[in-house]
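All protein chains but one are shown in place.
Order of writing sets the chain letters: A, B and C. Residues in each chain are counted from 1.
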Amino acid sequence: MELRIGVIGTGAIGEDHIRRLTDTITGARVVALSDINKENAMRVSKKYNVTFYETGYEVIWSPDVDAVVIASWDPTHAEFVLECIKAKKHVLCEKPLGTSAEECMEIVKAEAAGGKKLVQVGFMRRYDKGYRKLKEIIESGEIGEPLMIHCCHRNRVPGPQHTTDMTIKNSGIHEIDILRWLLGEDYESGQVLMAKQNQNALDGLKDPQIMLLKTKSGVRIDAEVNMNSHYGYDIQCEVVGEKGVIRLPDPISILKKKSGMGSHEILADWSQRFVEAYDVEFQQWINSIKESGPVGPNAWDGYVAAVTADTLIKARKLKTIEPIILEPQPAFYC
Amino acid sequence: MELRIGVIGTGAIGEDHIRRLTDTITGARVVALSDINKENAMRVSKKYNVTFYETGYEVIWSPDVDAVVIASWDPTHAEFVLECIKAKKHVLCEKPLGTSAEECMEIVKAEAAGGKKLVQVGFMRRYDKGYRKLKEIIESGEIGEPLMIHCCHRNRVPGPQHTTDMTIKNSGIHEIDILRWLLGEDYESGQVLMAKQNQNALDGLKDPQIMLLKTKSGVRIDAEVNMNSHYGYDIQCEVVGEKGVIRLPDPISILKKKSGMGSHEILADWSQRFVEAYDVEFQQWINSIKESGPVGPNAWDGYVAAVTADTLIKARKLKTIEPIILEPQPAFYC
Amino acid sequence: MELRIGVIGTGAIGEDHIRRLTDTITGARVVALSDINKENAMRVSKKYNVTFYETGYEVIWSPDVDAVVIASWDPTHAEFVLECIKAKKHVLCEKPLGTSAEECMEIVKAEAAGGKKLVQVGFMRRYDKGYRKLKEIIESGEIGEPLMIHCCHRNRVPGPQHTTDMTIKNSGIHEIDILRWLLGEDYESGQVLMAKQNQNALDGLKDPQIMLLKTKSGVRIDAEVNMNSHYGYDIQCEVVGEKGVIRLPDPISILKKKSGMGSHEILADWSQRFVEAYDVEFQQWINSIKESGPVGPNAWDGYVAAVTADTLIKARKLKTIEPIILEPQPAFYC
Partner (left out) sequence: MELRIGVIGTGAIGEDHIRRLTDTITGARVVALSDINKENAMRVSKKYNVTFYETGYEVIWSPDVDAVVIASWDPTHAEFVLECIKAKKHVLCEKPLGTSAEECMEIVKAEAAGGKKLVQVGFMRRYDKGYRKLKEIIESGEIGEPLMIHCCHRNRVPGPQHTTDMTIKNSGIHEIDILRWLLGEDYESGQVLMAKQNQNALDGLKDPQIMLLKTKSGVRIDAEVNMNSHYGYDIQCEVVGEKGVIRLPDPISILKKKSGMGSHEILADWSQRFVEAYDVEFQQWINSIKESGPVGPNAWDGYVAAVTADTLIKARKLKTIEPIILEPQPAFYC
């Protein structure tokens, strides 16, 4: 039995998900799509032979659609997710779940009220082989208790609309979610350091930033978020434990010796870096909702990430160390 | 439209292919299986809800089966492939295509006579990301003409039935095929050196061996085939060109620093090492036979590999440098 | 003409310097030594055939001694250095120059008053090939302006007398000096984060710590100082520039593949890690004082390091971000 998927948003990432669901994922097929940019949506509709709908709402309520993927403009995520909950349909929403903690909390409450797990958030790093292996080693106890994590999130260049807040809200949020997942505990406080300004940055963009996080148990995290590395897309993560250290592997690449140099290619963007993680994320999502329901990052995880990002942005503006304060977690998510 | 697959042979690799076709590959499903070990075949039949057939022939001729995967005992490969050709069904046959050059030539002739490409051989390394990237760089001309290739094929321990000939015929054959594919040219001659005998080897097993190959254009290859590396499954390949050198990447693994050592895990066997290559091989095979027919390693490639392996075994026994002589290539394969 | 050296302090590092000056360094020989532990000093005196003196003062004032190396107990450094200045003799003093900023300032003033550069401080990392190469690349402009530095100083275990303050004053001080030298600029402010407590640490020792420094131009530094890495002595340094990133190399070590692992040995202590840096430091010091005078880290550098360490310790205790305030630099050192 194939799951019939509706996709809202057919920009770069939305179209890529349609391709993924069509060519790579087994057990599902895309039957509906919509996008605010109609012209492009029509093109994709023809290319993949998928029915075009005028609005995301129509996609969600279509009787032909079993589950929904949301890859539309960030500010529309929350309303579509809420509608899916209303329609009692499974939904995989690209991060962020909402543009603020409040929006996310509204979703959390709606889902809990509905009494059924329907929402999964697109934190695809949790499906990356390297991060999974890191978590496995941490949980084995082999390096003792984790004490610190050093990481970097480096983009080659930011998108043209990138803002200083988005560095945390859109890029840093991946670090926020994955490190909380790796450690299995919540954050206590956060601080943001502005590094020396990169002269290559967009007009007015403050870049790079360093997010400092402290977990409830005292683990210290420093995460460089650098939108203008200039050299490539580079994700680093080192976990320092009481008895040893482990480091996230780089993607495989050919060693080439030429012209006085041994070199490895560095990827240019996230879509190459995490292509397999996306494949695994989607396959597991499809499989899980055919079985007992989604097991990936849920609405509560989306809420926690949003609170943390909001708090870090505040801490950056005030140059303070801010406590990260969550509402009580509904029993529904425990 | 899903392709209906019959699988002959449900040993370790056959069962793994059934799992792959069921859980990972899109556009196909397994509908028939058989194995000489009925008990195990029945178990797999139940596990994956696939109809059991008494013989491979029944699988091949079943009207429910669109295409066949052969993963049975090596000596049965050729007869089943010939039957598939007779039944005009696509077949993906695990390597080796036949146990001798003669068997392979019979297949080549039968397929050419039938006038339709039906046979693909399971040289999965051609789908490995690392080898593909090596080929891409070679063909770009970036390192100039290739002059030499140094490689190693190391197993941790050999299987219990392993023989001195199998080192070349079953393990070395992967090197034989992949290097010919990488370079895009045929071999001229071969020689085998016996290294110092590993005392850990099975009774009577001569191990390790070094295959020396020379291509038509003069490229020199040395390929260690070592069944008792003791430490893991390790595949290395370095291409030395006129202007540079490139090396096959190792699979990703976590750097762990502990107890006075920085370490990386080394895989234990081929199934882990080439799991993604198998996935890509099967998906591309399924896709291709729905379209214009198979584009992977064909019967002629299987024949060339068999001739080369046979010649190397002869060279090893005679301690000579032997010419590698192929029959004329049928126009059908050009 | 061989320089005649007196060595004050014949503990582990003092004895090693005597060995170095005797067996490795050209153009110098050790003629005098003293130590508070007379028994051990006598042993070393015999072993290297060097005259024993009752006190450091006698070594300094001996007419047989051209220049002095101080490797005694930290609290005695400043007084011996001041005595060398009084005696107008060149002195290479192991770090720290003094146990407080005040002691160092006294030396700075005395040396400036004397009008001759006599003091060099044993910040041997400046002679490490890796750090030298980092500095060369930074200064070439190849990676643009440095924006951030991430580093780690990890000991396997602390010495038995180690205290929470010493983590910064004795270990972290190497980072403080080398990064200021790498960047060629002074610090503006500092902060210290306590990571989650390592349960392996000595009784009462707060470990690990993270020093955060900001330079005058805005470069941000995070430096883990970890006395209980448990796995070895490990020094890491990554400089993030506007256009690229460079990383300090690890010392060479054999790749060994065995028992399912590829591994590299990690050194156990600083004496192995920086043995060549010490050799170069001493040879260049000997050469320089025969020529136009010492060119290595000077008393002012020792003072700056002490001020920075003191400020960081204060910041750690107060949990604040503290400005790093230097007295005006005497023209003598410009």
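Here, a residue touches a chain if its C-beta (ideal position, glycine included) is under 8 Å from a C-beta of that chain, and two chains touch if they have at least 3 such contacts.
Since this is a predicted model, take the numbers as computed values, not measurements.
Participant: When the whole complex is taken into account, which chains on show are touched by the absent chain?
Facilitator: Contacts of the unshown chain, counting the full complex: A, B, C.
Participant: From the list A:262, A:293 or A:323, pick the residue that touches the absent chain.
Facilitator: Of these options, the touching residue for the absent chain is A:262.
Participant: For the chain that's not shown, point to the residue among C:11, C:114 or C:130 touching it.
Facilitator: C:130
Participant: Tell me which residue among C:248, C:267, C:289 or C:324 touches the hidden chain in the full complex.
Facilitator: C:248
Participant: Please pick, from B:26, B:45, B:155 or B:228, the residue that touches the omitted chain in the full complex.
Facilitator: Here the residue in touch with the unshown chain is B:228.
Participant: Since one chain has been left out of the picture, which residues of chain C touch it in the full complex?
Facilitator: Given the touch definition above, chain C has residues 23-27, 129-130, 133-134, 137, 142-143, 243-259, 283 touching the missing chain.
Participant: Footprint of the hidden chain on chain A, which residues?
Facilitator: Touch set of chain A with respect to the missing chain: 229-232, 234, 250, 257-266, 268.
Participant: In the whole complex, what residues of chain B lie against the chain that is missing from view?
Facilitator: Residue positions of chain B that touch the missing chain: 144-148, 150, 152, 193-200, 208, 210, 212, 214-215, 217-220, 222, 224, 226, 228-231, 234, 240, 242-245.
Note that in this section only the chains that are shown with their structure count from here on.
Participant: Ranking chain pairs by how many C-beta pairs touch, which one is first?
Facilitator: Here the largest contact count links A-C.
Participant: If you average the C-alpha positions per chain, which one ends up nearest the average over all of them?
Facilitator: Smallest centre-to-centre distance to the global C-alpha mean: chain A.
Participant: Over half shared numbers or under half: where do the identical copies chain B and chain C land at their interface, same or different?
Facilitator: same
Participant: How many angstrom lie between the centres of chain A and chain B, each centre taken as the mean Cα position?
Facilitator: A distance of 38 Å separates the two centres.
Participant: Which positions in chain B are in touch with at least two other chains?
Facilitator: 250, 257-259
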